[in-house]
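Let me begin by handing over the structure; questions about it come next.
Every protein chain but one is kept in place in this view of the complex.
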Amino acid sequence: MGILTIGCFSSLVGSKSLDFTLKLANAAVDKGHKVNIWLSGNATVLGKNHQKHLKDYSTGEKPVMALLEKGVEVCECEACALARGITKPDAIPGIQWNAMHWYLAKIYSSDRVLHIGGE
Amino acid sequence: MSDITCAFVIQRPPYKSETSTLGFTHAISYQVVEMLLEDGQNVIPTVCMLGEGILNLIKDQKAMENYGVTSIESHGKNGLLVDLDILVCKEDLDGFGISEDRLLDAEEMGADKKLQIVPYAEIQKVMESSNHLLFF
Partner (left out) sequence: MKLGVFVNDYKNTVGTIEKLKAEKLGFIFIQNGVFHAALKENGNPSPLLDKTSNLYALSEDLATRGLSSADVDSRVKVVTYSDVVDLIFNDYEKLAWL
């Protein structure tokens, strides 16, 4: 089995790329692979807790909590989160907070890297 | 395993989104990734500017004055200062009609590196030889 690191910079609402990230991560971990997810830029909004699932909008809180339960490592860019007014007390428990070098370090040990740039 | 290499391919234009800024800042973070790795291990980035990504390199950007944000020019200069290789696709530069003297450099900051204007074939080689690709 291999290690997949996904870096996602796309927003929670307004793009389905985060949804894609979570679904792909789920499929990979269900097949026995190890998955790391790095959230930067607008994707850090995913880390905010108490998201309400309104049917017009994507929400990632439940899927990301399910991934954390399965051992997926999810890390927010602290600077990007703080810039958006998201602080650690507001964050989904279990999500890590770090700086960009966390992503590079995970890339170092990964077999495959999928970088999903922002839009 | 000692080092691994990554091609950071920046192909989005500046300032509508923060994508290209994040491309530079992530590449620059190679300076500190060693603290999370074992001795002798590192991630070596090469930044490749393609297509509309070239537009990030035009100098005299007034981002701080107009938006209160660090300019991408400044990030590019910092990249050169920390010895990043920043390759610029010559065909795309010529296609936009942008002359080299309109591009940023960091000589006055004491950087040893300069932007490297290269044919696309060189960028293709970097992508082929890198362990991973990150398109911004």
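Order as written gives the chain letters A and B; numbering starts at 1 within each chain.
Criterion: a residue touches a chain if its C-beta (ideal position, glycine included) is under 8 Å from a C-beta of that chain, and two chains touch if they have at least 3 such contacts.
For clarity, every value in this text was computed on a predicted model and none was experimentally measured.
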Where A:41, A:60 or A:117 are the choices, the one touching the absent chain is A:117
Per the touch rule stated above, chain A touches the missing chain via residues 2, 4, 16-17, 20, 23-24, 26-28, 30-31, 33, 111-117
Contacts from chain B to the absent chain lie at residues 9, 11, 50-52, 120, 124, 127-128, 130, 132-133, 135
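We adopt the following convention: only the chains that are shown with their structure count from here on.
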Chain-centre distance (mean CA atoms) for chain A and chain B, in whole Å, is 24
Chain A partner, complex, touching residues on chain B are 4, 6, 12, 17-19, 22-23, 25-26, 29-30, 32-33, 35-37, 41, 43, 132-136
Within the complex, chain B is touched by chain A residues 7, 9, 40-41, 99-105, 107-108, 110, 113, 115, 117-119
